Each structure stands twice: as structure tokens, then as C-alpha cells.
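Left out: one protein chain. Kept in place: all the others.
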Amino acid sequence: MSGDYLFNAWYAAAACTDVAPGPTARTLLEQRLVLFRTEAGQVAALRDRCPHRFAPLSQGPVHGDTLACPYHGMRFGADGRCTRIPGQDRIPDAARVDAFPVIEAYGLVFVWMGDPALADPAALTAIAPYGQPGWGVSRGYDLFQACWQNIADNLIDPAHTSFVHQRTIGNDAGDDVRVTATEEGDVIRCGRWVDNAPPVPVVRRYTGLQGLVDRWQFYHYRLPGTTWVDFGAFEAGRPHTPEEQDRAPYRVLSYAFLTPCTRDSTHYFSLQLRNFAADDEATTREFEALYKLTFDEDKVLLEAIQREENAHPDLTPMRIASDTGVVRLRRRLAECLAAERAHAERPHTHTG
Amino acid sequence: MSGDYLFNAWYAAAACTDVAPGPTARTLLEQRLVLFRTEAGQVAALRDRCPHRFAPLSQGPVHGDTLACPYHGMRFGADGRCTRIPGQDRIPDAARVDAFPVIEAYGLVFVWMGDPALADPAALTAIAPYGQPGWGVSRGYDLFQACWQNIADNLIDPAHTSFVHQRTIGNDAGDDVRVTATEEGDVIRCGRWVDNAPPVPVVRRYTGLQGLVDRWQFYHYRLPGTTWVDFGAFEAGRPHTPEEQDRAPYRVLSYAFLTPCTRDSTHYFSLQLRNFAADDEATTREFEALYKLTFDEDKVLLEAIQREENAHPDLTPMRIASDTGVVRLRRRLAECLAAERAHAERPHTHTG
Partner (left out) sequence: MSGDYLFNAWYAAAACTDVAPGPTARTLLEQRLVLFRTEAGQVAALRDRCPHRFAPLSQGPVHGDTLACPYHGMRFGADGRCTRIPGQDRIPDAARVDAFPVIEAYGLVFVWMGDPALADPAALTAIAPYGQPGWGVSRGYDLFQACWQNIADNLIDPAHTSFVHQRTIGNDAGDDVRVTATEEGDVIRCGRWVDNAPPVPVVRRYTGLQGLVDRWQFYHYRLPGTTWVDFGAFEAGRPHTPEEQDRAPYRVLSYAFLTPCTRDSTHYFSLQLRNFAADDEATTREFEALYKLTFDEDKVLLEAIQREENAHPDLTPMRIASDTGVVRLRRRLAECLAAERAHAERPHTHTG
């Protein structure tokens, strides 16, 4: 399944801070891009290959609103058109590179990898609490040597936390509690309540709760690569209502943005919103370390699985009850891929 | 020729000490296995791949007599059957992994890679002096980046020692002495006496002999991967009889157990039995270092040959007189491969 990409979507490509001031190379969906900022501060995304001799533009200098090829100095604007060829007056029409729509949000640069005419900022997933008082923010990034679909499986799968993440967000208490999945619009949701259980390590650390708690973990997935986990806990026995969840001493909305790099590697951008110690820098650093530890636990497994699948391409997973979210996600993905391909093959009057 | 395996055999997979207490991953004949010990202390060998999502069981914890998948906690017994699926009551029949027969001997774990119904402990090569008084034991392990057949050639070839191993077990004296090969049952034997020659470095070091010696080196091979060299020396002129060999001041039985890892890499387990300083730990350590040096000399050459053969798959060796053992071994291997394949294709009522 690796290599099956949905193109018409916003993909996280970089942290905003990565793109200032110079050019930054990123491989997205097997395509090498370069990001740079124009004088007005806008991020431009171009194919990272000079049409002349294929040198990487990302190794060249920015001149005003253009990026120059490091080899022979040809310059390209944010729209991909060449504005200068040293030693030559006429600039032929072929002297251009592909340009990709870009938006910045949540501290990240998102790039539209499909038909530019379809790029719509409203298609970006809204994150309501982001930037609101009372919510602290931590961030992470890693490159996983695993295809994006296998990582996606992991992010619609609450059951694995009891086995993989006992050092942070899981413990034995949840290991036999069933998960249920639902779909609302284009969001798949899979989760469970684990009641009357000892608090998991992170809850213990940040709330001081020692007694039994009710804990929830609801995993959300919006294709192709936007995912979030609503995770929290309060004293056992309180009603399981949204209002009580809003008042919980521990609640974290953990976002992950998956962007395929190559067939077998994936950019994993993450963002954690926590409802406590919002402005405490030490807690932010600690959260970044804790989530790195947690994601590394997934990474080791997902990379081992990827190697095994690469060595044995004909393996078929044996489905178990806790795969309910995964099964919905894979079915939805197949539908979306079919729809995008059907759209791409339809005759149309694209002018982008 | 790389990749031609005989499956119905005991293959050395690990040192016994490697398998306690936790699981150990090993690739044998291109198959990834995991070894672990049950509560009773018996070694189990399973395919190292959970049937659910292909995670490596070798990264999971042992629970009693079962090994648990690190991803979702499915547990498997020594027979490969699943005993628990968290969050699910029914355990389907498909929830199992392949299990392989195992025996421990000579400090090594041997795994039967072929038809389990044919696994017979008596098929293991007997090592009579092992554990007997008067015989010291040293051990080694390395992974050679060379196919097992090329290493096998080296282990039925006394002639190379005069050129490759001048620092330890060879010297110029033997370089033009012919070797002869014989076959007894399923053992190929190739060797020679080098008479009236200065002692090679190891003999000099451990016997104090300064004058001329008669030295023997007889290489034995039992397919697919059990090999031993009977190597010794005494004062020149003593009769060349088994009785005199038993009384020699220097005699080493050097066993090597070859187990294909991948097509181009091979586990090389070794065991040296020496008839002197049997219980001297310092001598044991020194022997391990000496044999490591010796095998490293082979390794450098065998890995270079492998790279050359991989780059030029159509090369055909030019045979010379000293290849007499190699030629017999390769012919015998072809016969055994044909026999095993004929057996595998025969209709039978295998129930394993």
C-alpha cells in the first residue's frame, strides 16, 4: 500500500521557524521541494530542481523575491518563473519550475501537493484551542522510516498504548478494554474509557492523583494525514460528560501531521495542547521530551514492521477486534484514492 | 550458488547463554526467528513475526511460557499457538506462528529448519571429547558477509593455511605439500601431513618445540554446516599413528558450525577443543583471540570474493589440484540438494 498518496490536501512540510531566512529542502510525497521566504515574508514552495542542469535550488542564495540556482545563477520567483539567465537575454517559457500553494498555520508550513486550482485554505483542519488562554503548546518532529499508512494505523489505534507506552501514556489497566469506532463527516474516531484504574505515568506526574481515575483516549483521523488524540483523566466516578472533561485536571489534545516523504519514510510533525501549566516553559520542554519518548516507542515498532513488510510484500494482516478504527481508516482511504483518481482522469479545463 | 539451502538439518542458532533470560532474534536461512526460554528452561524457537501486524515478537516480553507481541500484547506459546488476544475472547486458529524444533548441545542452541516431523536429535554430529577431562574448550562467533558455500570451501581446504594464516596455524613449510581427500559416510575429509618442518606459530607457542616437527591437518565436512579440523604436531620422525597423535603435545579439534543468515551472510560459530592446559582460563582467552585472528584472515578474503562474485555472477572458478576436497563437497552438496528437493515434491502425509 505504501506509495498510495492523496495529493489534493495540505501537507505539513516544515516548522515556520525552519524557513527563515534561507532556503530549506524538503521531500514530500517523493518530490523534492524547496521552501524560501520572499521579502514580504511569504513562504514560497518550488520544485527543488533547476530545469537547466537539475542542480538543487535549495543550495542557492535568495535574491529579493527570487531563489537563484547555485550552479549558473538562474533565478526563479515564487510563481516558479525564471526571471534571469546570466549570459543570455531571452528567457524561454520552459525556464520555470513547478510552484506549490502554501499556507502557514499553527506554527507549521502546509503545502498543497495536488491540483493548485483546488487549493483551499478552508480545507485545513481547524484547531480551536490553539492560541487560546489556558492551553500550553509543545511540539515535535521526527522522520519515521515507515510508510505513512502504517503510521496512520497507529494513530487510530488506542489499544496499543497499553503495551507500547507503559512509560508514559499507558498502563496494564487498559489492556483488555474494548475500543469502539465511529465516523463523523470525514473524521474517524476510535477510543474508549478506562474506568477505575490507576493513573498512567503522565497523569500521575502532572496531577498528583494517586487514587483510581477514569481515563479517556479518543483517537481521531482525518485523511490523508491529520490526526489528534483527546486524552484526559479525572477522579473515578465523575460523570463522563463533555463538561466534566473540560474541567478535568489533565487533558491533552495531541496532534500529529503525517506527510509522506518517500514510500517508506514519513515526516511526523506533532503538536500537543495541554490544559495545565500553559505558560510554563519547563513543562513545555518536559512534554516535548515525554512525547519524543512515546513516539520513539512507536517508531521502533513501525520501522521493524516496515522492514518486515518490505521483505515479505505479500503478507496480509490478521485482523483482531481492536483493529476497528484501522479497518475503517483503510476502507476510507481506498475510497478517497479511488475518488481522487477518478477526478484526475475526468476531462476538465484546468488552467493552473 | 548462494541461497541453496538444505533445510532438514540442525543449524547452530545461538550460544545457550544468549537465550537467557529474554528473547533473542536470529535470522537463519533468510528467515527471522526468535528464541526464548520457557519457565522450565527449555528453548523455544518461533517465527519472529506476529501474524496480526507483523511486529517482531523478539521485542516483546516473556510471560511465563509465552512470548508477547510488543504491539498489542498477543501471546504465543512454544508451539506457536496464540494463548491470548487482548480485547477479544475468541482466539482464531490463524492466530499462530511457526514453531521450530530445538536442541541444546555443546553450549549451542541448534534449530531444525526443515520438516519438523523429520527432526531427529541423533542427526546432530557427536563430539566425543567435548566435556571429557584433559580437553580445554574455547569458543567464537562472527557473522561473515559471505555465502555459506564459499565459507564451506574454505573449511575443506588445508592448502590455504600456508598463505592465509602464517601468523597462527600456517607457515611456508606446507605451501607445496599435496592434500588428499576421502569420503567416509557423510563426512568428507581432506588433509595432509607436513613433515620435517619448523613448527607453526601456535605449536611453537604452546609446546616449546623448537626443532623440526611432523604436523597434520585434516579438514572434515558434514553437510550442511558441521566442520572440524584435526590439527596437531609432534617431534619429527615419530610414527604417524592414531596412538602417537593421541600423545601429541599439541592437538586441537577446531569445530565450525556454519548457518546461513542471508544469501550473502553466514553465522560462523566455532568451538576449539585443545589437549593441553585444559582448565587454564588464560589459555582459553588466548585461544579465543588467536582463532578470532585466524578466522578474520579468512573473513577478509571470503568477503572480498563474495563481493566479486556478486558483481560478476557468471564467473566460473578455475580448479587446481588442492581443490580436491572442495570439488567433492560441491558435488555432494548438489546431490543432497537434489535429494531434499525430490523428497519435498513427493506426495506425503505430513501432519506437522
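Assorted remarks:
By letter and in written order, the chains are A and B; residue numbering begins at 1 in each of them.
Here, a residue touches a chain if its C-beta (ideal position, glycine included) is under 8 Å from a C-beta of that chain, and two chains touch if they have at least 3 such contacts.
What you see is a predicted model, and the numbers here were worked out from it, not measured in a lab.
Among B:Leu29, B:Cys82 or B:Ala159, the one in contact with the hidden chain is B:Ala159.
The missing chain, though absent from the display, is touched by one residue of A:Arg53, A:Arg178, A:Arg247 or A:Arg285; that residue is A:Arg53. By the touch criterion stated above, the residues of chain A touching the omitted chain are 32, 49, 51-56, 59, 68-74, 85-88, 92, 94-95. For chain B, the residues in touch with the chain missing from this view are 153, 159-160, 162-164, 175-179, 300-301, 304-305, 308-309, 312, 315, 317-322.
The definition used in the following text is that only the chains that are shown with their structure count from here on.
Taking each chain's centre as the mean of its C-alpha atoms, chain A lies 48 Å from chain B.
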